[in-house]
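First the structure, which I've put down as structure tokens, then a few questions once you've had a look.
Of the protein chains in this complex, all but one are displayed in their positions.
Then we have subunit A:
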């Protein structure tokens, strides 16, 4: 089987400082990869390099495109990369405000990607928007409300609906549950797990919350100071950490 995403030797430097270096992994269709590490460990830099928001200084990000098979997205032309960014890829930001248009209604937010790929039938777009609101557990009657009138958890779910409406194959998530209270987090995780399984999505999730990766991720990468210090199956890494830093990380989780 061809990996959906092959990452080879990604390096990003900020001047002489290391953002991340020597990162490589394969991601297969339907697989969810978690990236954990403390603040400043380079996990968000890595995610932004993979998603094409930052240009890495070295390395390859090879994506298995529908039309042409595996292609290095870093050498793609910008229109192609941006097209990928709104069809086969999705990016869920930590803060819903970064991923939503706050002055546009929920329906318009969900419809934007559809219209960007050429949908020109208002009725169809609206039906799909209402359908997706339902899937992320937002009442269909809120379709004309602006995200500013939504709670934090609803905004995050709206952002997910907006991203998944074009049926992407790979989703990047940057701390999707950050800043939400625990009960809302639990429901969001439940929803995400359902959607990932149901749509057969591949996902790369960056988080510092080990519980999130325990629930969602099949595989785990632990980052420290821009390097990957340990990787493997999620349960294996969390239950039997080998690297000193991973041991510290796992033992630092508060037990309730």
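FYI, a contact is a pair of C-beta atoms (placed from the backbone, for glycine too) under 8 Å apart; a residue touches a chain by one contact, two chains touch by 3 or more; residues count from 1.
Quick note on the criterion: contacts and distances are computed from a predicted model.
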Chain left out of the displayed complex - its UniProt protein name, from "Amino acid ABC transporter permease", "Alpha-D-ribose 1-methylphosphonate 5-phosphate C-P lyase", "ATP-binding protein" or "Fe-S cluster assembly protein SufB": "Alpha-D-ribose 1-methylphosphonate 5-phosphate C-P lyase"
From A:12, A:93, A:113 or A:219, residue that would touch the chain that is not displayed: A:113
Touch criterion as defined above, residue of A:57, A:72, A:144 or A:190 at the omitted chain: A:144
From A:53, A:126 or A:208, residue that would touch the chain that is not displayed: A:126
Hidden partner interface residues of subunit A, rising order: 78-79, 82, 86, 101, 104-105, 107-108, 111-113, 115-117, 120-123, 125-126, 143-144
